[in-house]
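Every protein chain of the complex appears in place save one, which is left out.
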Amino acid sequence: MSAVAESLRGRPYELFASVRGWGREIRHDKTALVGLTLVVLLVLTAAFASLIAPHDPAAQNLRARLLPPVWLDKGTWTYLLGTDHLGRDVLSRLIHGSRVSLAVGAGVVLLAGGFGTVMGLLAGYFGGRTDAFIMRWVDTQVAFPGLLLALIILAVVGPSMGSLIAVLAINGWMVYARMVRGSVLSVRQLPYVEAAEMVGCRSLRVVFRHVLPNLVSPLLTLAILEFARIVLAEAALSFLGLGVQPPATSWGLDVANGKEYMFRAWWLVTFPGAAIAMSVLGINLLASWLRIASDPQEREKSFARRAVHQRRRPT
Amino acid sequence: MGRHLLSRLWHGLIVIFGVTVIVFVVTRMVGDPVAMMLPLEATAEQRSAFEHELGFDRPIAVQFGEFVAGAARLDFGDSLWQRRPAMEIVLEKLPATLLLTFLGIGLAIVLAIPIGIVAALRPGGGADQFTVSFSLAGLSIPQFWLGLILIYLFAVRLHWLPTSGTGTPAHVVLPMITMALPALARLVMTVRSAMIDELNQQYARTARAKGLSRFRVVGVHALRNALVPILTLAGWEVIRALAGYSVVVETVFAWPGLGLATMQAIERHDLILLQSVVFTVAALVVVTNIALDAIYQRVDPRMKLT
Partner (left out) sequence: MTVRSLVRIVLAVLCAAFCNTAAFAQQVTIALGSEPTTLDPQVREDGSERAVNDNVYETLTARAPDGTLVPGLAAAMPALVDPITWEVKLRPGVRFHDGAPLDAAAVAYSIARVIDPKFKSEQASFFSTITGASKVDDLTVRIRTNGPDPIMAARLYWLKIVSPAHAATRQIATAPMGTGPYRFVSWNRGRDITLEANKDYWGEKPRVQKVNYRFVSEPGTRLAGLMAGEFDLITNLLPEFVERVPKAAHVQGLEHPIVILNADAGITKDVRVRKALNLAVDKKALAEGLFEGRAIVSPGQLLGSAHFGFNEKLSAWPYDPKQAKKLLEEAGAAGKKIQLVGTSGRWLKDREVIEAVAAYWQDVGLKVDVKIYEFSEYLNRLFDRNTRADAIFVVNSNEMMDADRSLSAYYKAGGVGASNTDAELARLIDSARTEVDTGKRRAMYHQAVQRAWDNAYFVWLLNIEDVYGTSKRLQWTPRVDGKILVKEMSFR
């Protein structure tokens, strides 16, 4: 026990120990480490974009358009990943774009996921009229063309990042509700839930303490899938003028802009696309590690596996 | 069961009606289709004359009355943009979208279940890591990129398939694959995660300990229990494709479906065609949901439905 640990007493020590515990957990899981590194890298890039980016993402140079990345013929070190159709540095745009993409992706997932989960819980748990009403609301929204909804909202509120997040969230909460409702319906019948009800737990307590933890796994998976979808959906909206306005940019918008030149300048679509893929991968690795690490059974299993492995190694 | 079905149908009608009315009200509040129909240099008088001819300067209550009367006969009027009955346009384009959706999403579902199960059998193993990386890549790439690359490889370079359009079975191959891949990626992730959760449960280990074959435990018992989230997402993919999200594939492959027509109707503020489309899509969504809930019941009898 270090001197630091010894000086802590009570709750602070517990926290310190648990952080150390998690740290130990993650150190032993290589893929999770990769995931954590990616996510941290992303957050830092987004936070310090202006410091890291080699060029101003809006600085155009019409004489240096569509230059390839440095390792190809005609590439230069000035523009490491090449330039876009207006001669702007792809790398700098990638770095600055991370802000919008991550903010929109995370924002929408939290907003839509939160709202959708609550709706799904209410529908699944209380059933009857509540379920009918909420599900019919879901059906109505699903049949309504998403683009039309976007146009209407943005005509009223005006394009901005906030309204973009709102539009994408409004268009995206239904899948969470359906997923959660389905899971709740099957979990509701389980003995321990019934037991909790019989003992006299308030409905809300049952829902949040007993039903919800079972949903963490499918919800997390869904959230990651939705994150990827949102980042790309934002592209379609921004391209039409319903999202970020120039000179601001996002990965999705770069992908949409690069589509026209795909066969002439593949790097315009590939690098932002790769960035999206990397973020999704990182988040997924981290999330799946979180899922396992937060389950005490799994922690036991991995501890046992490590112990056996250590014993087996020749001394 | 019969009573339940009846009540669902009744609710379905409410949804369909509700959606159509909302579209009616909203589209008349926002944007002016006349502006988009005439050339930019037409004068203001020309525009208002046009509007008058189309009947859009009448009070909204009058327009609404006419709309409801027509809707009861499934007659939504003539599309502003195409100048022919809107329902005719919808019914003409619907089969193409249905074909694309069922082939594409169908393929995705059929492939996702075995792939997801194999990945779930040994979480963290080679097959699993490969599957997960592939899936994450698959759902991060833009669909138009996938479509264009496939066209370039198989049509331009290899000349095995046509670049776009419809007509022969060969024309369906690339659009179907492009439609299936992102859905496949999402479904594989869902199947895998659901199966991992099920296989971790006590009952799975108990069943194995009792001597049941691996195949029975995984393929029959675990799969059955994991089906609820899988079915939810599969149904969701179908509904989304029908509700217009097939537009990217339809655009890239010049596939004359409803998704593309919907987007064009929105861009042109063709209120009448939009009403027809939304009505039809709402009907499809309702039917799909009823079917889905019926499947839920069969799969997991524990679920008590309203």
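Letters A and B mark the chains as written, and numbering starts fresh at 1 in each.
As a convention for this text, a residue touches a chain if its C-beta (ideal position, glycine included) is under 8 Å from a C-beta of that chain, and two chains touch if they have at least 3 such contacts.
Remember, predicted model here, so these are calculated numbers, not experimental data.
K.L.:
May I ask you to name the displayed chains that the omitted chain touches in the full complex?
P.N.:
Per the contact definition above, the missing chain touches A, B.
K.L.:
Of A:L36, A:L111 or A:M262, which one is in contact with the hidden chain?
P.N.:
A:M262
K.L.:
From the list B:F64, B:F134 or B:Y152, which touches the chain that is not on show?
P.N.:
Residue touching the absent chain, from the options given: B:Y152.
K.L.:
Determine and list the chain A residues touching the chain excluded from the picture.
P.N.:
58-60, 62-63, 65-66, 85-87, 151, 154-155, 159, 239-242, 245-247, 257, 259-265
K.L.:
For chain B, enumerate the residues touching the unshown chain of the complex.
P.N.:
31-32, 35-44, 46, 49-50, 53-54, 79, 81-84, 92-93, 96, 144, 147-148, 151-152, 155-156, 159, 162-167, 251-254, 256, 260, 267, 269
The rule is short, and it goes like this: only the chains that are shown with their structure count from here on.
K.L.:
Using the average of all C-alpha atoms in each chain as its centre, how far is it in Å between chain A and chain B?
P.N.:
Distance between chain centres: 23 Å.
K.L.:
Show me the residue ranges of chain A that touch chain B in the complex, using the header's touch definition.
P.N.:
Touching chain B from chain A are residues 31, 127-129, 131-132, 135-136, 139-140, 142-148, 151-152, 155-156, 175, 178-179, 182-183, 185-186, 188-189, 217-218, 221-222, 224-225, 228-229, 232, 235, 255, 259, 262-263, 269, 273, 276-277, 280-281, 284, 297.
K.L.:
Under the stated contact criterion, what part of chain B meets chain A in this complex?
P.N.:
11-12, 14-16, 18-19, 22-23, 26-27, 29-31, 124, 129, 132-133, 136-137, 139-142, 144-145, 148, 152, 186, 189-190, 193-194, 197, 200, 228-229, 231-233, 235-236, 239-240, 243-244, 262-263, 266, 274, 277-278, 281-282, 285-286, 289, 296, 300, 302-306
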